[in-house]
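Just one protein chain is left out here, and the rest sit where they should.
As written, the chain order gives the labels A and B, with residue 1 at the start of each chain.
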Amino acid sequence: MPKYVMVIDVERCIGCMACVIACKKENNIPEKYFRTRVVEEVRGEFPNLRMELRSELCNHCENAPCIDACPTRASHRAKDGTVQIDRKKCVGCKACILACPYDARYSHPDGFADKCTFCDHRIKEGRDPACVETCLGKSRIFGDLDDPKSEVFQILKKHDSSVRLEFAGTNPRVFYIKKKFVGELS
Amino acid sequence: MIELSITGTNAITYPYLEVWDWRIIIYLFLGGLSAGMLVMCSIANLRIPKTDVEELAQCVRAPFVAFISLIIGAIFIFLDLGKPIHSIWLYLTFQPLSLMSWGSWGVPVVLITNALYILAVIPKDKRHLLKFNSLIKLAEMAAIRMRSIAKLNFVLGVFLGIYTGVLLSSFAAIPLWNNATLPILFLTSALSSGAAMVVIIANKSEIKFLFTKIDIWLIVAELIVILLFFYGLYTSTAPYKRAIQPFFSLTSEHFIFTIALISIFLLLPLALRIKLGELKEFEGGFHGEFTKAQIFRMNFAASLVLAGTFILRAAIVYAGQLTKLSAY
Partner (left out) sequence: MTVSRRDFLKIAAVTGGIAVAGTPVIKSVLALGKKPVPLAQYVPTTCEMCFWRCGVIAKVVDGKVVKLDGNPLHPNSRGKLCARGHGGIGLLYDADRLKTPLINTGKRGEGKFKKASWDEALGYVADKMQKIKDQYGAESIALLTHGTISTYFLHLLQAFGSPNFAMPSFALCRGARGVAFEVTYGEDVGNPERLDIQNSKVIVLIGSHLGENAHNSQCQEFAEAVSKGAEVIVVDPRFSTAAGKAKYWLPIKPATDLALLLAWINVIINEESYDKDYVNKYTVGFKDVVHEIRNYTPEWAQKETEIPASLIVETARIMGKNKPNVLIHPGRHTAWYSDNVQRQRAVAILTALLGAYGRPGGIYLNPKKKLEPVFLSEKDYPEPQKPSINKGKYPFAGEEGITHAIVQTTLTEDPYPVKGWFITGTNIMKAMPNQRDTLQALQKLDLLVAVDMMPYDGVMLADVVLPECTYLERHDDLFTVKERAFGISFRQPVVQPMYDTKPGWWIAKELGKRLGLAEHFQWNSLEDFLKIKCDTWGIDYSELVKKGYMSFPETEKPYITPDNQPIFKTSSDKIELYSKELKEKGFDPVPKYTKHEQPPDGWFRLIYGRAPVHTFSRTINNTSLSELMDENVAWVNAEVAKRYGLKSGKYIVLINQDGVKSNRVKIKVTERIRPDCIYVVHGFGATSKLLHRAYLKGADDQQLITKYAIDPISGSVGMRVNFVKIAKEF
């Protein structure tokens, strides 16, 4: 089983929001629903300010609380190692939406729970997820961490990384790297 | 000052979770009520040593109300499902780590044993009202095993009363719910509401008084558990401290939760007070019938308990969805 991960280089994100909408178009997501988002955090007081821009999505956790919570096995780990939802089995109980600490899921208007699939239909064809492909800043990097030749392997070997809500014990597969502290003040 | 701007949020999870609403709360209440009543019936049944079945005819309405409660509650959660037509998949697998799975298997089992119990306690002379021969035969068979069925009902009642608490506590993402006290709180309040309901529907004064006394213990337990619940969260880490803030908020936004907490701590002790008052009156022992006023007071105290239970569940479900594990 490959180990697909996404690495997000926070320094490179310029907040263009292309990923948010590319994902929607690629996966035919209905209006007002999103599978990924961009967070802009600014801290400090004028004129000493710091900004971080980062994208967030389903972390395809290794210890996924959503899979545990699902009564029908609709939420499951697929053969390629990613966490997927089998729509035909989902009853829409929404336990998984409550179980996810990352707000990765939402209730699709057709009744089932929905979330980022790491564009598994594209991975199959050897292509990057839509958000990764369109990222103007090349902030999103995707690949198989078990492949030592992959870009994700190289990057995570070279740089420190963190994950969201590490203490929650979910073992996410989306890593955030910050190569240097940018946004130093004037 | 932290300025947060997020593009691409879903209304169901941001800025607050809005996943479970009044439909779930009604189920939690009715389910808890049903669970409590089942346990109370079993107690009533089991504590009376091997008396003739006839004398227990009084207990037909209680399991029946429990049954109807659970059915109605189940209808509400069924309505809450996004794709109810896929329900069959719930029964094509069992997920031991998913309390939803436990519940979806468990509720039908509870309903079945509940029905069996009803059949078991139908008095011999009323059995013909069942119409169908197969049912009558079933009732006869059940009556023979009545005490075993009662024991089963007790266990399943406890399961029904506690599993929803375990379900809510299984979500690490919801700090208000994610603790070991919540299942105990739900069980206690379920039992209390069950006892209160029995008080209200019971015709025989002795039953009314018996369960009023039982409920006193349960209310005391419930109040203690609520205090432990809040204290436990207060002394836990940041997300948990944040989680109880709505209950102590004086701003208009979350004031309703403060009101809810105050109500619970008014209604329950008030009910307690009334019940204790009743108890004092009969310190010397109980003789004969109750007066209308006394019956009214017992019923009134019981309704306060029901109201308190409902408010408790509603407040916990809504307040829980206000605070997340993450900071925003």
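Everything that follows uses one rule, which is that contacts are C-beta pairs under 8 Å (C-beta built on N, C-alpha and C of every residue); 3 or more make two chains touch, one makes a residue touch a chain.
Quick caveat, the model's predicted, so the values are computed rather than measured.
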Revision key, fill the gap. Only one of A:E11, A:D68 or A:D144 touches the unshown chain, namely A:E11
Practice item. Identify the residues of subunit B touching the omitted chain, counting contacts across the whole complex. Key: 1, 3, 7-8, 85-86, 88-89
Exercise for review: In the full complex, which bits of subunit A touch the chain not displayed? Write them out.
Suggested key: 9, 11-18, 20-22, 24-26, 28, 31-32, 40, 42, 44-47, 49-53, 88, 130, 133-139, 179-180, 182-186
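Heads up, the rule we're going with is that only the chains that are shown with their structure count from here on.
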Exercise for review: Could you put a whole-Å number on the gap between the CA centroids of subunit A and subunit B?
Suggested key: 39
Study note, to complete from the structure: Listed in rising order, the residues of subunit B that touch subunit A in the complex are 1-14, 17, 19-20, 80-84, 86-87, 89-90, 92-93, 95, 97-101, 103-104, 167, 170-174, 321, 324-326
Revision key, fill the gap. In the complex, the residues of subunit A that touch subunit B are 17, 20, 32-34, 36-45, 65, 68-74, 88-95, 97-103, 105-108, 110-113, 164-165, 168-169
